[in-house]
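Inspection log for the structure reproduced underneath, given as structure tokens.
Just one protein chain is left out here, and the rest sit where they should.
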Amino acid sequence: MTFLSTNGHPLNRPLHRRGVLQGMLAGSAGVFGVGNVGIAKDTATAKSAESGQNRVLFIWLAGGASQFEMWDPKTSRETGGPFRSIPTAVPGYHVGELMPKLAQQMDKMAVVRSLNTAITAHGPAADLISTGRPKEPALDYPEIGVVLARELAVQGSKLPDYVSFFLSTEGRRRPATGFMGGSHAPMLLEKSMRPKDIDLPEGLSDLRHKEREHLRNLLSSEFARGRVGGQLVSGYNSAFAKVRGLMQSKGLFDIEQEPVTVRERYGRTAFGQQCLAARRLLEAGVPMVKVARGFWDSHHDNFESHRELTPDFDNVLSVLLTDLDERGLLDSTLVIVLSEFGRTPKINKDVGRDHYAAAWSCAFAGCGIKGGAVHGKTDADGKTVVDGQANASDIAATIYRAVGIDLQKEYHSGLRPVPIAKEDAKPLDGILA
Amino acid sequence: MRRILSIAVLTSVMYATTSNVLAEDVKAAVAHKEITPPIQVAAKIDGFLESHWSANKVTPAKRAEDATFLRRVTLDLTGRIPTTSELDRFLRDKSDNKRRELIDRLMNGPEFPLHFGNVLDQMIQTRYAGNSAFVDYLRRNVRDSKPWDVVFRELMLGPWETDALKPASRFLDKRAKATDVLAIDTARVFFGVDVSCAKCHDHPLVDDWKQEHFYGMVAFFNRTTGGKGKVGEKSEGEVTFLGADGKEQTARMMFLSGRVVEEPTAAATKSGNEKPRRFSRREQLVNVALQQKVFFSRAIVNRLWEYLVGRGLVDPVDQMHSANDSAVPGLLEWLADDFATSGYDLHRLITAIVSSRAYQLSSLWEQDSPLPNSSSFAAARLRPLSRRQLAFSLLVATGNAELTAPNEVQTRVERYAGVSGIQRIEQYLTIEKQTADLMRSFDMRRSEFHSSVAEALFLSNNPTAQELVTADNSDLAARLGKIEDTRKLVTMAVRNVLSRPPSEEQVVQLTAWFTRQGDDRQQASEQLIWALVTSAEFRFNH
Partner (left out) sequence: MKTAFDPTKAKLATTCEVPGILYALCYDAEQGTLYGAGSDWSVYCVDLNAEKPVAEKKWTNHKNYVSAVAFVDGNVITGSYDQQLIWTKAETGKPVHVVDAHDGWIRDLAAFPDGKRLASVGDDMLVKLWNAETGQLLNTFDGHAKQTPQGYATALYAVAIAPDGKHIASGDRIGNVCLWEVETGKLAGKLHAPTFYTYDPRTRVRSIGGIRSLCFSPDNKTLAIAGIGKVTNVDGFVGPCRVELWDWQSGKRTATCQDKHKAVLNHVAFHPTEDRLIVAGGGDSGGILAFWDAKKEQPIHKAKPKGHIQRFLLDGNGQRLFAAGYGGFQVWTSDATSN
């Protein structure tokens, strides 16, 4: 891995860099020099590094990425397609040739090759895998990210608990809060990487902005005294309390504040930029970030599509893993890579692959994950799971376990207690550290 | 002039073609059968609650102040805050009857049907709400006091041939392609029951609901076709399901009460030379449901109670079953029975509820004893405004909404056309158009309401939100900017926005704040308005 110095000469990766970073993290209030992640007040990251705050980055490959072209190649089989497979840093484990960078970092990752989730329609499949629960008509389960945001939220933080990037429109899924209600609804970035309404209005000074909010808050609190249902006012006030914090941290969403070298590393694709923004948010202490890369649904011309999509994914994720690692964040950040299903072994007449949920893959890295672990196997043609079958609930349970959430913990939907994980879910111990 | 006339012609045509006869029928029935007037129903409600309070040793909150009551009931019945002239009129009125008269004015004014059509649309269509043809159909029903059982019949069976009734098919049409959803939504909306959990197995928590009940309801709908604008019903088709024992069963049509409907065999439908009458499963559902009455009447009564008071007598409103008791013993049962036996009159029911002492309690708990459980209804509670109410009220508060009384010519037009309120209808629909986009930036009202940061950001930073309070757009801001006496200024601001006169303390507080803002009085006025419209007192119904 080489970086370019300011005069364009490549530097060798400085071994001391990580130490320098960690030293800075342990310091007190201020602005971090590296990456210019400005946090106005508290050093959320410093606190979290000390207190062991965990974070999650959920990379959602919307549309169904092909396991044949990525995690579970079947080169030289009729179902294999034209891509070769390449060895990885994990002896005996190969990935598709479109992921050379991740291949080198496979010792940081864990892969599950034996997903069988049965549902092959986009919407229902996405609901299943993102909630970890089969659909129940009377009970709306929250998306895994919503649960994670709630569990990992930092008290009193001025940052949002959950930021979700889904800028492409196809297959866009808003993380559902389900029965948990709106308190942990994510900040949705759907039209732009920048949150809406985050700039001071034109013609209004910052002082006036503060003054009027102060008055609003005062009037509201006075009104709430002795009122039945006053907690609605607290909720209302706390929404406004987040406004200035968000306005101040809008720089977090501004990747132009990153050095050019860093931006170039992530690349100029939208996905790369969003992952860079995600890293900034995670570093600042946002506990849950989701970045969706849509849309992988290559019914026709599957190989050309993966030729286009996969190298970008390979580059961005490997840069991200390295970046998190160097900043000392990888151990406390769970990285999830998931789709709603995989793609068919059969190559159709339009040189495409269709939806397939009987045998497919997902991947993890970071917090609580055993690097280099490969769970499960499919048959020679990738048609069925032959070992280590896992379902959506098992994946959800694995995720919760990885960040240290007690699977027995219960929420309440009305009066009904709802355990955080499905009762018969089995976390995949083989990939947990 | 020409425009007003053409609207008058249009409206009178509308009136002529709809059945005003229904309202007359009910009025006749009231006179003839001696259906108790709403005020007596209100007294009955109060009686039940007083027993309830005394049984639980609860002292309810005091009566809400006049200004509070005016604001609350205006929001609930017309979807907006009162204007300052409405406020002045009400506060100056010294008669004992003024609350009754206010209720009467609002219930019989032109805005009530317009607003309530929307309320019913949300209630009935839920995620499919917002279709203007359907909303206007509901508005006409409210205006003409169409009985609720007739509405139910129209939604389920039609006839849908006329322009006026065609929109009624929309409830079925939007759901016809998914029979399960159709059955579940019908049960939830019209019978107050969520049976969906009983689809895969007998309901895990509620003894009442077995798989048979779920599929029993589905069986009424499985022959229904539609989805492209035309609803029909096939003459055959069965519902089968896998029981918990794994064996396949054919579902019988079974209503929630357990009553099974048998389908007559082909032979039985013919008698002599009569043409065999087509058997409609959906029709059977309507007949059984209306005959049984209890589910049907309690569901709507409970929903309307929840809408007006903030919590259903049975909570949640779609969990009416034996293990979920109604909060005030006897009240829901009596009210629902009364509703059913006196013609399913929504107008009468709503009038009764808002006339009751329970509805008119203050939301302030000033006693030392802790606030009792919400099921005691011992005080009014904060309720979030709906997006529509908030948007409308924002425009009224900032002086952006036209709600003037008809002038001389307009009054003459109305008198000539024989219809009052045309001008107000036009004003309302204009505000509706103005607020269509604005509404979408606000949090939706729901039973588990949550204030989002997105709404707070919108109000704090979005240019559209800022424009609402600037002198260029806000009549109030422009007027305030010209007032030199700060005490007068802040008083006017509070009256216009919060629909009440400020207390002396508040005048002092706001005057001090205003003075601190510096020389630019126009800017300071705008920011004062902003703080008031974004304050909790404005955001919530209280």
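Every chain is named by a letter (A and B) in the order it is written, and numbering of its residues begins at 1.
Following the convention adopted for this analysis, a contact is a pair of C-beta atoms (placed from the backbone, for glycine too) under 8 Å apart; a residue touches a chain by one contact, two chains touch by 3 or more.
These numbers come from a predicted model, not from an experiment.
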{"item": "Missing chain: touched chains present in the view", "value": "A"}
{"item": "Which of A:196, A:263 or A:300 contacts the chain that the document leaves out", "value": "A:300"}
{"item": "Residue among A:100, A:181 or A:267 that touches the chain left out of view", "value": "A:267"}
{"item": "Residue in contact with the excluded chain [from A:84, A:174 or A:194]", "value": "A:84"}
{"item": "Hidden partner chain, touching residue among A:350, A:387 or A:429", "value": "A:350"}
{"item": "Residues of subunit A (touch criterion as defined above) contacting the omitted chain", "value": "63, 78, 82, 84, 167-170, 267-271, 293-295, 297-301, 304-305, 307-309, 311-312, 347-352"}
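The criterion applied here is as follows: only the chains that are shown with their structure count from here on.
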{"item": "Sites on subunit A touched by subunit B in the complex", "value": "136-139, 160, 181-183, 185, 187-188, 195-204, 208-209, 211-213, 215-216, 219-220, 223-224, 226-230, 232-233, 235-240, 242-243, 246-247, 414, 416"}
{"item": "Interface residues, subunit B side, partner subunit A - complex", "value": "61, 180, 184, 194, 196-197, 199, 205, 310, 316, 319, 363-366, 371, 379-384, 443, 448-458, 460-463, 466, 513, 516-517, 523, 527-528, 530-532, 534-537, 539-540, 542"}
